[in-house]
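Have a look at the structure below before the remarks.
Omission of a single protein chain aside, the complex is shown with its protein chains in their original locations.
In this document, chain identifiers A and B correspond to the written order of the chains, with residue numbering beginning at 1 in each.
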Amino acid sequence: MNGHPENAARFVADAERTHWHDTAVWSVRQKRDRAAWTVPEWEELREAAAGIKAHTLSRLADYLEEFERNATANGIRVHWARDGAEHNAIVHGILERHRVTRVAKSKSMLTEECHLNPYLEARGIEVVDTDLGERIVQLAQEPPSHIVMPAIHRKREEIGELFHRTIGTERGLTDPTRLTEAARLHLREKFLAAQAGLTGVNFALADTGGFVVVTNEGNADMGTSLPPLHIASMGVEKVIPRARDLGIFLRVLARSATGQPVSSYTTHFHGPIRGGELHVVVVDNGRSASLASPAFRRSLSCIRCGACLNTCPVYRRSGGYSYTYLIPGPIGSVLGPQRDARANASLPFASSLCGSCSDVCPVKIDVHHELLALRGALAEHGQVAAGKRLSMWFLGFLLRRPALYELAGRMARLVLRRLPALARLGPGGVWARQRELPPAPAESFREMMRRQP
Amino acid sequence: MPKVGLFIPCYVDQFYPAVGLATLRILRQLGLEVEYPREQTCCGQPMANSGCAAEARPLAERFLRVFGGYDHVVAPSGSCVSMVRTHYRELLGERPDVAAVGARTYELCEYLADVVGVREVDGEFRRRVGLHHGCHGLRELRLARSSEMVGPPFDKVRGLLRQLRGIELVELQRPDECCGFGGTFAVAEEAVSCFMGRDRLADHQRAGAEVVTGVDMSCLMHLDGLARREARPLQVMHVAEILSRARLA
Partner (left out) sequence: MTGRDAVLGALRRAAPPAVARPAEPAGVAYPDPVAKFLESVQGVGGMGVRVTDPAGLDAALEGLEAVRAARLVASLIPGLRRANVNLDAVQDPHELEGIDVAVVPGELGVAENGAVWVPGRNLGPHRAVFVVAQHLVLTVPARSIVHNMQEAYGRLTLERPGYGLFISGPSKTADIEQALVIGAHGARSCAVLVVG
């Protein structure tokens, strides 16, 4: 399977489309900036949000038990899954018991991580993703390319064509309002026909035993207020100590994600609907391993706002599909290799380590430092190409010996001056594809200093 | 009188010696006692950034040995100083010598602004200049407020440059987007790296810049390489080269 460099090279080959994607995603970063500037205490909020998450992670099991206790008292059934397979089996078991064949699902990256949709579909259950962006990629049979704006990579003409093919809209429809209206009508039917609603969990509240789901479209509310059965999937890291803490998180979440002061619907579930059942499935799937690692545990603070994707100059110019993990961009490049080092070995290197991600993260994850730490971890576990390690070893060898380093430097400059073709071998050649090589002065700085200190 | 150790990054030493000379000139003009320890080679960043900590460690130890005896260490590079001040701790652990040398190692502009306390830049530079804020200097050393952060503005580099007579610092659309050099990223992800660099150049050109400057010759080397290949009417100069034309006090 191709890694990020190969995929990204293909993406940027279409320069116009790359600029279009870059501009579209950058505009969301700009919205985020405008929203952040309306909050004078913004940096203090980030600090508080980061602190609450760090505190919670240091007592995660306790808070999860408290959540379970209080949720159970509210009539919520809490289940535990070690991994994606257990999660899927639990969800399917509940649906099967209720003889459900039609499900309305609102966005949950966790259910994508567990590959829930294909699991249920293989067992005769129709799963309709109701978030508009998710529905678009579901109809197109492709994965989301962004965790908040799943179809950001798609132009309106393509969506129009897709809707025409799949839900019968008229050919040539491109106006987003009319396309959204068509989706509204189409999905309204699905909502009315659904026998169960599946959601994710933005925040699970330990002290009150409830959880919060946040949407702009109202799809989580529609999907869980019509049928009597609601199943919510959550990663272990989603619990927060107190409902009051939402006062901090909700002030930074939507502003970071889309530049809105808050999402349209912030729904607090503290029990099943009248005559119904509410289940929560708590999933580990490798999170406890992340928690155990001092270098990577802060990535568990992520509230899935997507701000790091929007600010990342590499994500904007390579798109979600260039990444080998279901969550792309900076946070995906931290989470993916922890899940599967071999499959995602190129991701920590798909970054110039500019640090913009860390500066926008509402919970102050030092994403770019974690990416650097991951590079070291990958190298230690043999996931960095032998050739690269050899050249680094060789370079290190040279640089520990000033006389050798000087000689090598002199030779390099000589080659650059006299044998440019030789300079274009190996990395020099890659450099020189689109760039002139650096100049080759006759004297290095140290040679000048030796001559005339 | 503090003894200043001059730290010249390996690629500046080999490819851009004029930047080293300019840095030396600035420090000497301020009356500082500057020494260039010849034993220095490299801070180890390329190895560390490739995940090869084992290869980086000996170079970090070497750096601490070579520069340990100086009151201040000054380098014309945000990324190398960031390596020493921010990342040596991860590489070598919490050690008193690591913390001490790190605390005494400065990028040139922050040294001039914060330690020397330069109040006057008496000189001329009648050009239209685009300031490229290298990411390490910006977001690790906090040489300026990054556009992501909410708070009062500050910019140690611009603060020095704008005092030059006749200089026109142009306004960019994306004042601190990464140029795409990123060390080994420039080669490992060549396609995106160059796309990013060209976008930066287009921004500078659109803003009317004739000269692109910054605190990191690595960024400028990458931008210059792209500019020359496309014959863009842009020249790169390190801030040291611009400031060395002036008298600082």
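Assume a residue touches a chain if its C-beta (ideal position, glycine included) is under 8 Å from a C-beta of that chain, and two chains touch if they have at least 3 such contacts.
Computed from a predicted structure; not experimentally measured.
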Subject >> Touch partners, limited to displayed chains, of the chain removed from view >> reply: A
Subject >> Among A:G93, A:P118 or A:P261, residue touching the chain not depicted >> reply: A:P261
Original post:
Among A:A36, A:L187 or A:V201, which residue is in touch with the absent chain?
Top reply: A:L187
Original post:
Out of A:R123, A:R165, A:R244 or A:R401, which touches the unshown chain?
Top reply: A:R244
Subject >> Residue in contact with the excluded chain [from A:E47, A:E96, A:E142 or A:E447] >> reply: A:E47
Subject >> Interface with the undisplayed chain - residues on chain A >> reply: 24, 27-28, 39-41, 44-45, 47-48, 50-52, 54-55, 57-61, 64-65, 70, 73-76, 79-82, 86, 130-133, 136, 149-152, 154-156, 159, 176-177, 179-181, 183-184, 187-188, 191-192, 208-210, 216-219, 221-222, 225-226, 236, 241, 243-244, 246-248, 250-251, 258, 260-274, 282, 284, 288-289, 291-292, 294, 297
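Going forward, only the chains that are shown with their structure count from here on.
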Subject >> Cα-centroid distance, chain A relative to chain B, in whole angstrom >> reply: 32
Subject >> Of chain A, residues touching chain B in the complex >> reply: 4-5, 8-9, 12-13, 15, 18, 22, 26, 33, 36-37, 39-40, 42-43, 311, 313-314, 317-318, 348-356, 358-360, 369, 372-380, 384, 388-389, 392-393, 395-396, 399-400, 402, 405, 409, 412-413, 427, 430-431, 433-441, 443-450, 453
**OP:** Show which residues of chain B lie in contact with chain A when the two form their complex.
**Re:** 8, 10-18, 20-21, 36, 38-42, 44, 46-53, 55-56, 58-59, 62, 87, 90, 135-136, 138-140, 146-151, 174, 176-178, 180-197, 199, 221-222, 224-226, 228-229
